[in-house]
Structure formats: C-alpha cells, structure tokens
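Yeah, one chain of the complex is gone here, protein chain that is, but the others are all in their spots.
For chain A:
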Amino acid sequence: MMKSADVASTNGTEPATPKKGAKTAGVVATWADDRLGLAKATKGMSLRKVFPDHWSFMLGEIALWSFVVLLLTGVFLTLFFDPSMAEVQYNGSYDPLRGVHMSRAMASTLEISFDVRGGLLMRQMHHWAAMIFIAAMMIHLLRVYLTGAFRKPREINWIIGCTLLLLGTIEGFTGYSLPDDLLSGTGVRAADGFMKASPVIGTYMSFFLFGGEFPGDQIIPRFYAIHILLIPGILLALITFHLILVVYHKHTQWPGPGKTEENVVGPPLMPIYMAKAGGFFFIVFGMTALLGGLFTLNPVWKFGPYDPSKVTAGSQPDWYMGWPDGLLRIIPPWETHIWGVTFSWNIILPILVMPPLMLTVLIVLPFIESWITGDKREHHLLQRPRNAPTRTAVMAALITFYGLSWAAGGNDIIAIKMHLSINQITYFLRGAVIIGPILAFIITRRWCISLQRHDEGKLLHGYETGVIVRSPDGGYAEKHLPISEAAAYTLTARDREEVYSSNGAADEAGVAAPGGKKAEIANKVRGKLSELMYADNVQKPTAEELHDAQHHADHELHELENQIASGPNQHGPTSDH
C-alpha cells in the first residue's frame, strides 16, 4: 500500500486530500502537474531563464509580435472573406462600384472594408502588420549578422531565420494577391509572366498553378489555401523551433565586466522579461492599430476589380518585393533566341536568379566565414560590427545593392516627385547597383578599421578630457585621461585574430598537404581571403602595452597636477596683467 497523501489510500468513500496550507495557485499547479507532467517537461526551460537586455535583442520580438497580430487579424478576416473567383455584381454600400461585375473575392473584400464593423481597420492592420513583420525580420537578420550572433552554435537558427524571411515574403505576396483588385491582379499577372519566363518549363508551370490560362478561376482559392494554411503552418512551426533554439542555446550577450562565454547576465524570464516581452506585444499591437487606423493601405475600392485590360500608374509590389521589381525595371532588354525558345534574360536574371541567389548568399555566409577563419568554437559573446570590418563591409555591400535595387522599384515615383527623368534614373542605377556595393565595401571596411584605431587610442592614450594645456614653450595639447577599467575590459573582450597562412600546409621538406592539388588551391584561396578579412584589422593591445600605457597615463596625470599647481592659473586670471 502506498503512503503518499496524493494517492488514495483506500477505495472507500473518503477522498484523498492534500495537506492544509496549500494556496490556490499551488493547488492548481499541483493539479496540472500531476496530470501533464509540466514540472518535468519544462525542467530544461526554467522560468528563471536569463535574457540579457539590449534594444537590439527586441528586433526579433517585433517580428514575433507582429506575426501574432497577423494571426489575430487574419482569423477575423477569414470570417468574412470569400476566396472565390465566381463573378458577381457588387451591391454593397460603396456607391462608385455598385453594379460593377467582380469576383466574390473582391466583393467580399469591399464588404469587409465598408459593411463589416471594424473590417477596414482589421484589413489595414493585417496588411500593416505584414509589412512590419518582414521589415522586423530583416532588421533582426542584420543585427544577428553584424554582431556575429550567427556563429557556432547558432548556424541552424540562422538558416531557419533566412527561411522565415523567404516564407514571409511569399506569404505576403499571396496575401497581397487575394483581394483580386486591380493592383493585386497586376501583381499576379507579373508573377505569371515570371513563371513563363522560365525556359521550357515556364508555360507548364503557369498552367499548372493557374489551372489553365491566366487568370482562370483557380488562382485565388489556391493562393488562399497557401496563405491561410500552408505557409502560416510552416511559419508557426519554424518560429517555434527558432525560439526553442534560442532558449536552448541561451541568448547571446554583449561583452562587459562579469560577462563571459560561459554565463548569461540579465533579468530572468519570470517575471521581469516575461512582463517586458508581454508588454512589448501590446506596444506592437498598438502601433499596428495606429497605423491601421490612421493610414490608408491598399485602397481596393479605388483600384476596382482586376481586369487584364486595365492597369494603373504606381503599380508596385509591397516593399519587400520591391528590390527584384527594381532590378526588373533597370535591366537592359537582353534576350536570346535558340531553336525557337526565347530566353528572356531581362526577366530570368532579376526575378528567377537574383532572389534565390541572394538567399543562398545569406544562408552560406556563416559557413564561408567559419571556413576562412577556421573558427569552430562556440561564441556567446557578441562582436561589435567594427571588430569584424570585412564581415560588416560585406553586409554593407549587400544592403547597398539591395537598397539601390529597391530604389529602382520606385523609379516612377522618384521621377515625378523629384522632377527627374525616369531614363536618367535608370541609367544611373544600372551603374550604381554595380559600383555602389564596391564603394560601400571599401568605405565600410576602412571606416570600421578607423573605429578600431579609435578604440585602440582610447585604450592606450585614454579619452579626450577637453582640457587644453599650454606647455612652457607655447604649444597647446589636449590632455587624455585613462578610461575606466570596466570600459577597458569591454573594449578588450575580443579575440586576437591571426591571418591563416596557406604556406603552413606544405612543410619545409616539401611534403604537400593531404588532399592533393584541390586542397592546396582551396588553402591558397582561404589564405588570401583570410588576409583580406584580418590583415588590416587593428588588434587589441597586449597586456604589456596596456600596462605601459597605464604607467604613462599616471605620469601624465602627475605632470598635469604639477603644472596646475605651479602654473599661472593659481593667481587667478586678473593678476596676469
């Protein structure tokens, strides 16, 4: 017979009762734990889990919470949206379209906008949240990249993040297409064209997706299934996995006193971080509601129903599709005809090649870096962007390319708003998308190295005090004082880098490195890249250098004090004359 109080001791009428004194919450917790085993399951994810605090760690949270806003508003919209391309005559309350024939998708979108209480607000919130979702993912990605948070053991989370960005974009595009208004229809028409530009299989793909010739009556229901079921499901799963990995890896942190590769310093999940993160949800929700309430987004009633014979100026995709659209706008009209097959390079390159290429580049960046550096250690302390000049410069080049392509996507708006010729904008951007990234790379890299030099100066010569001292022979100099020990610790909490030498592979006796010719070439490339990456960087001072600097600073301080003590200033300014 069991003795525990929680287990019934008899089969009699008297139930087993817990001992007195347990509070209600405790009772509930015990009740739940007995049945769900929560205590055991959450053992690895303690509520005392520590999250370091920094504004840049909130960027991913913006994305997370805007995704929650998307789910909430999205559910509302599904209650009223009818994803059907059946033709109906609009009879709702928006007069200028009454009597016009349109798909049920469009009609129900108008109904949501004008006849469902709060419908327009929900529609606009949903759309704004989508724009914010992807923007926040992108900024979060930049933060992770520029601080080196993608390094081991977080490479898989990096890949998941990149995949989320891709899926978010596709999700956004399908959502943009659902209302079946003139703008979204133009977008779908463009997508149809992109598919058809794929050599040989293009038309098959298009007919497969549209269930026949464009536009057909299949595409909206199909996009709907993808938009509300398939992609959100994958997104949800990946986000969950992404977060589990964050908990499992523990969050990265900025270096500083008391912070090491082995610990995490910050407030615990419960209650502080939980309250902050929960509060942040309401901020994101509130901001989205403000946007949805104040700013028109996609006024479908002005676009009217889609009709392949119509188009409007200012037909652009949502911002996240802007950069391939921009490349499409500026690429020269290159085409090749081989055996009756047309290769439209002007579509293949910007649309079918560039976005997947960009994504691939993003995904492989961490692996290329760790191959060059040979660094296979775990990293939990972040790096300042300046302390990885080449990495930072690579992202600056990529983002410059992105930004210029993006600007090209709005070339018509730039032309009318800045009174420029759209042709000149196009010619300029054709050159700029190639030259710009190169310049950005060089400038950013040198800029970072200069900042490193500045840090070195602060460590070795102290900070600028603003005290100008005139020497006995009449020269003026600003006095520097040593920075605090904590600041010095933070500045020096980074690794010394070594350029990988490919010569090391073949020793002096001429014995080639294992792997033969291929490995030798790979080693040479690695050596060159390592040189590019590290050779110009400013390494942190050695302990002796710091010690000497400290010594020197003490001496300077004494000298300064002596000068002040013996200088003319002690007589006061008036007695000089």
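Here is the rule we use: a residue touches a chain if its C-beta (ideal position, glycine included) is under 8 Å from a C-beta of that chain, and two chains touch if they have at least 3 such contacts; residues count from 1.
Assume contacts and distances are computed from a predicted model.
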The complex lacks one chain in this depiction; which UniProt name from "Cytochrome bc1 complex cytochrome c subunit", "RagB/SusD family nutrient uptake outer membrane protein", "Putative ABC transport system permease protein" or "Oxygen tolerance" does that chain carry?
"Cytochrome bc1 complex cytochrome c subunit"
Given the contact definition stated above, which residue among A:Asp375, A:Asp412 or A:Glu556 touches the chain not shown here?
A:Asp412
Among A:Gly304, A:Pro366, A:Pro385 or A:Gly462, which residue is in touch with the absent chain?
A:Gly304
Touching the hidden chain, out of A:Leu165, A:Leu183, A:Leu328 or A:Ala493, is A:Leu183
Please pick, from A:Ile201, A:Ile422, A:Ile442 or A:Ala535, the residue that touches the omitted chain in the full complex.
A:Ile422
Out of A:Lys152, A:Arg189, A:Arg222 or A:Lys276, which is the one that touches the chain we can't see?
A:Lys276
At which residues does chain A meet the chain that is not included here?
53-59, 61-62, 95-100, 113-114, 120, 124, 128, 131-132, 135-136, 139, 182-183, 266-267, 272, 276, 279-280, 283-284, 287-288, 291, 293-299, 301-304, 307, 309-319, 322, 409-413, 415-416, 419-424, 484, 486-487
